[in-house]
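Structure, as structure tokens:
Here the complex is missing one protein chain, while the rest keep their positions.
Each chain carries a letter (A, B and C) given by its place in the written order, and its residues are counted from 1.
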């Protein structure tokens, strides 16, 4: 029963983070596929939001390269401006949002802006887009990232998208609610734990060890006492995924 | 050559206040008719704006009772929200706007809110609507009012729509540009004059005397040295008005 | 998707609770949800804060019927007649129940609803500098623009987050998705700000009709609490492409509401003595039928095809 790719597992793990009826910024590629799986399984009434000004009750049926592509406009729930859709974050209506990043740190802060000093960066990344807004204002932030030591770092060089900032109540002090609820990687799922809101190893994907995950993490990754093995995709989940990913892009 | 009603003269005097190409909040009834006359005579490219969220290149062809009536929507230049249209005031794009009122004072301030103390009013008037915004933010304010002593008062009980406030530079001190450029009544046209920005008798309608106007004004109305007689409607102006007012409503 | 279709009676009973704040008429003169106003009066819901920039005679009726003790608005009266008699009495007549007014201009209330819609902590404006509205409405705050060199004055308008917004649209599906066209005042901001949205649709259509034109959607169904099929919900106010304005009806209301007795008689005849909106329409009979728009001026075809 290992007939799934690691990307398929990440998609299904992401889908499980979406609850029925929720409003979710679903981004592109992996998360939008996860949204599709969630809709076809346990969350038929989840709504997908896109920063360009689109809301949908179901993913587009044709392949998308960007959120604004014609198939994402056709039969959408709403095609409008960025502000009416993205302001639902600041209005407090958005339950969850997916973002990726070049770096994520011990407290779930995400960097998509600068590697090195922002005044003289070693690498200039593309920037926030809507990620800072989604991270600051959704009730739960979901971070998708490949598990590499250079990506899961002790402290990001630049907080594009706030997680728990310096941990503890520093996020609340900054005026924010919510916060990261999961970092979903190709090895594991990390979740915040304790009053310090530090990201802990919460769920381990089949075939990987705690030691391997710790080694590939740039901070001293602690393990939750109640750590589980990530449940493998169910037949229903895989069927839903294959219905969406007919061409086997994620296989 | 007195073959016009006083209301027709007021409409034509109002039309003359609109310059070609201007953006103008044209209100209803008398001013919207004035806008129509201006378009057909000297200001073919004046644009009419309405607070409900309508912009037009020409008045509606059918009778309107409110700005939002179906004929004002049909073939409009734009039907949108209040904010995209009214914000053109605050954005500094609007050249002129017409308002009416229960009271106007020596400095062109207009009251449409309360007669008496606002905490315990003798009369509660309907309120600002968009008049305060038009008065504060258009480059030129045009006030239409019947010339009665109880209406043209020394000082309004409540400044709904700011004119020159307490005169002098008090309007600028309040953070405002623009200001009233004319009070058009059934007897005369008053305009601000001098560093004090007090409203003076600038133009007298045919058949009325300076004394009559002063008597019907609630402050010591001064007369501009260059006061003129309001030019009677030209044949072209009357033709334009009759083209709009086919049923002779204003006759 | 969940069906949200409800009879108007049930939608009002469920979402418009006593002492709540309700947007009733945010399109200015058109699309005033009079059918909801009437139903609120019939159900005797009290203590409302009625939010509306301009809503023609609707607010005046609610005051006269004793449903409303706060008004948040820019203009209350009767567009045909001028003054609103019940509104005046509430301020001028010591015997009338008092109404607390949160005084606004059209633009300041629009900015307050926009701030509520977009989750902004407040909206800084210049638009009513110099007006005494900032004195009669202590909710607003005078401040200085921190980006200016010269301590430029600005006014800070706090956000409005209504409990309910009732909105009138031309068509909706059973899931609450809807289309609105023509000028829209601040109804979209009001709907996005509110905790609950009740949609009154002139027509209920197949979901595919709404989905065919997602840029025409006023507020998507997922933000709607209830959708009610109420033809002519805005009567006597107009609705673009559907209904003309009933000027005579407004004029009659203005004349009859001049006295308390006259208003009570009008109320009995047109609201309390009428079972529901369908009966109201039936009572109007040919007077309503004459207001129905039957002509055709169709929007140019618009293609959303993706391939």
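Just so we're on the same page, a residue touches a chain if its C-beta (ideal position, glycine included) is under 8 Å from a C-beta of that chain, and two chains touch if they have at least 3 such contacts.
Not measured: the values here are computed from a predicted model.
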Among A:67, A:96, A:183 or A:221, residue touching the chain not depicted: A:67
Residue in contact with the excluded chain [from C:20, C:212 or C:287]: C:212
Options C:66, C:158 or C:262, residue touching the unrepresented chain: C:158
Residue numbers in chain C that touch the chain omitted from display: 119-127, 141, 143, 145-148, 152, 154, 156, 158, 170, 179, 181-182, 184, 205, 209-210, 212-213, 215-216, 240-241, 244, 293-307
Chain A residues touching the omitted chain (full complex): 50-54, 65-70, 72-76, 79-83, 86-87, 89-90, 113-114, 118, 121-133, 135-137, 158-162, 165, 171, 174-176
Chain not shown, touching residues in chain B: 23, 45, 47, 54-55, 57, 60, 62, 69-71, 73-80, 83-84, 87-93, 137
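Going forward, only the chains that are shown with their structure count from here on.
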Category of the chain touch graph - line, ring, star, complete, other: line
Chain whose average C-alpha position is farthest from chain C's own: A
Interface with the most contact pairs, given as the two chains involved: B-C
Inter-centroid spacing, chain C versus chain B (mean Cα positions, whole Å): 28
Residue list for chain C, restricted to those that touch at least two other chains: 188
